[in-house]
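Of the protein chains in this complex, one is absent; all others appear in place.
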């Protein structure tokens, strides 16, 4: 029986927290961003971002480079500290605490970790640990964080590796795997922790073109199984096929959002049109085919 | 000029003991220096600003001072405020203190060489700072910094010769002593040179072997 | 604790000794650079014999403690036909021979980093091998390894603390003499350490700035 990764069947995480809603609540968003902003010195990287992500929803963030989409995604894991607005995950404020005087201070590490338990993150550069085998990479946090016995953790890790199609590569070190395989191990590493939400930060940008497909296939499979996903991507095809919502960012703000067909087909927004036109020009050799499809 | 190596065999016991003192001061000093260096590097990574500044000043001061002067300060300056170490102990302490700042710099560069993203990935999986340092940073950086550490060890091996000046009965002290007493300067110096060359060659060979062993995971 | 009159009295003596320390280490470094260039080019030569000679030089002078090297030169120099070797000359000789080995290693790295196309281009223009080395390769190697060379100078200034074994009254020897005449060991050695730091720390910082500058210009 294949391991199910849909959030509805994963064990409720952090059940001791009073604010955690019990069981899936399709009505309320699992991630909620309100008026989120961030600046580096004088440069406003993010401005007034409002966004909700619901259970089993797949949200794709697109936009030109430097538009702040990666920063936004990293803020959702508090890898970047947002300094305005609030991000709530499952109803709990992420990364910050409000003290008695109503001032914002850093949440303690345990609190941050509790919030992050819901999240699995996949990075552009894979960020596998090169001195551990694929299996070791997946097992490490199960043993050290979850406190699962090593042989049990390895059994679970093998199931997840099998799911991403890499069971036979379990004993290999990352340096001996292709980029696509490494990224699939990275996905397995995140999945093994049974997150409710998967965040992908340009997961295919560092890959040779012919290796992109195998990673996207795994992601599609996840989406089909009902995983809640936020994906920063340049793969418009993937966004068009898989996303429930596409969000277009430019210069740190959300310019427009909607279903793929709303965004890709019907948009009247000039900056988005410009962005998509550039994108199509870059891939001009199959330009005509896409137009026919359209 | 006569060349008479019998003086070496005649004093074999004394020379062997001196050799052991050299090895002891070198290795004990280096191991303590490695531990202290790791501690300094970790404190500079996790400690607050004031602590970082303080350690920075300590590192610069030690790096700016000749090893001989540090020896003089500790061994002859120490008693003026009650620090009365024996010569061998003082030698070990000085080698440890002197090397700790160099090892700290090596460790620091090692920590920095592990890509930030690998730590972020670990953080997101809930691994703690210490767990990450122990399981992710240290094993990787040990491979990266092994050549620097071996190099530093060979430098320290040579620095032990300076301990002869504060009466530590190590190789240089004993052999030059024998040379002056028996007027066999050339023979004793030649043996001295060969002994150090041997020690250093063995160290760097062991280092290269170790590098090959621990670096297996990097091989494609 | 700190005896100011003694300190003020010792300053002119230490000042004179400082000049000797600087003279020895700077000259030692300069001559060491010439030796280093020679050895580095030997190591990169085609002839196996030259390569092996260069390698042996580095092996010996990096493998034997400077203190022992100083003793060897001091005792054996007359066999090179150099009797009555003044202490200053003996000290500079030892420091330059030793630093030559380290500088050779540094320069070798710098020379290896130069694309071979440049040598081929210069060769086609008819330049001789020494001319290529001096006019084309060395300037680039020096530029790219300048931070390491500055670091080597700092190490040499520190190493020069040992030259008193060949009879040179350098900074360390003078401080030692002062300390043994008034027993204010800690004070004199502290001042001594302070003087070395005053020279070495700015030099180190200069080296680091060069390094950053270099990284930026290469990036």
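Order as written gives the chain letters A, B and C; numbering starts at 1 within each chain.
The rule is simple: contacts are C-beta pairs under 8 Å (C-beta built on N, C-alpha and C of every residue); 3 or more make two chains touch, one makes a residue touch a chain.
In this section, contacts and distances are computed from a predicted model.
For the chain that is left out, the UniProt protein name among "Diguanylate cyclase", "Cytochrome c oxidase subunit 2", "Transporter substrate-binding domain-containing protein" or "Multisubunit sodium/proton antiporter, MrpD subunit" is "Transporter substrate-binding domain-containing protein". In the full assembly, the chain not pictured is in contact with B, C, by the touch criterion defined above. Check B:53, B:84 or B:212 against the missing chain and you find that the one touching it is B:84. Looking at C:116, C:181 or C:217, the residue that reaches the missing chain in the full complex is C:181. The omitted chain makes contact with just one of the residues B:116, B:181 or B:212: B:181. Think of the hidden chain as still there; on chain B it touches residues 1, 3, 76, 79, 84, 86-87, 164-167, 169, 173, 176-177, 179-181, 183, 185-186, 190, 193-194, 197-198, 201.
The chain not displayed touches chain C at residues 9-10, 13, 43, 51-52, 55-56, 59-60, 71, 74-81, 83-85, 87, 90, 164-167, 169, 173-174, 176-183, 185.
What we mean here is this: only the chains that are shown with their structure count from here on.
Graph distance from chain A to chain C, where chains that touch are one step apart, equals 2.
Each chain gets a centre from the mean of its Cα atoms; the one farthest from the centre of chain A is C.
When C-beta pairs in contact are tallied for each pair of chains, B-C comes out on top. Put simply, the chain closest to the centre of the protein, by Cα centroids, is B. Between the CA-based centres of chain B and chain C the separation comes to 21 Å, rounded to the whole angstrom.
Among the residues of chain B, none is in touch with two or more other chains. Only residues 115, 117-118, 120-128, 131, 135-136, 139-140, 143, 217-220 of chain B touch chain A when the two sit together in their complex. Chain C makes touch with chain B in their complex at residues 59-60, 62-68, 71-72, 75-76, 154, 158-162, 172, 175-176, 179, 185-187, 189-190, 192-193, 196-197, 199-201, 204. Touching chain B in their complex are the following residues of chain A: 77, 79, 109, 113, 116-117, 119-121, 123, 125, 127-132, 140-141, 144-145, 173, 175-176, 186, 189-190, 193.
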